[in-house]
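If you scroll down you'll find the structure; I have some questions about it.
Here the complex is missing a single protein chain, while all its other protein chains stay put.
Presenting chain A:
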Amino acid sequence: MTPPRRERGLVRPYVVTGGRAYPTRNIFDLVTLVIAQHDRPLSGLGPEPRRLMELCRGGALSVAEVAGHLGLPVSVTKVLLGDLVDSGHIVTRAPIPEAQLPESQLLQEVLDGLRARL
């Protein structure tokens, strides 16, 4: 079965945001991490915020990822996120600093192991 793709052009962004273009707060960056608060009820949320909450359920996601998964432009996603921050459904966090690269010795071991197998 082909995985169903959400139709992008069907529901236009102005319906999603109710015609608003400005997020209620200007705290979002492409890499801002969004974390859902699980104790908040989902009732009263529109379909997109609901999906957003479900997306973030598994852990932190960046704004860009959220937008990509929802299939919405980033600026529209920011409007939604602003509302959710206002209602306390999500909290944001600055992006995690880049992780340390694995040591070359470890990489070498992995390479050796792969070579031994193949």
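The rule is simple: contacts are C-beta pairs under 8 Å (C-beta built on N, C-alpha and C of every residue); 3 or more make two chains touch, one makes a residue touch a chain; residues count from 1.
By our rule, contacts and distances are computed from a predicted model.
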Listed names "Putative peptide ABC transporter ATP-binding protein", "Carbon-monoxide dehydrogenase large subunit", "NADH-quinone oxidoreductase subunit C" or "histidine kinase", matching UniProt entry of the absent chain: "histidine kinase"
Residue ranges of chain A at the interface with the undisplayed chain: 1-15, 17-19, 21-23, 30, 47, 51, 54-55, 57-59, 68-71, 73-76, 110, 113-114, 116-118
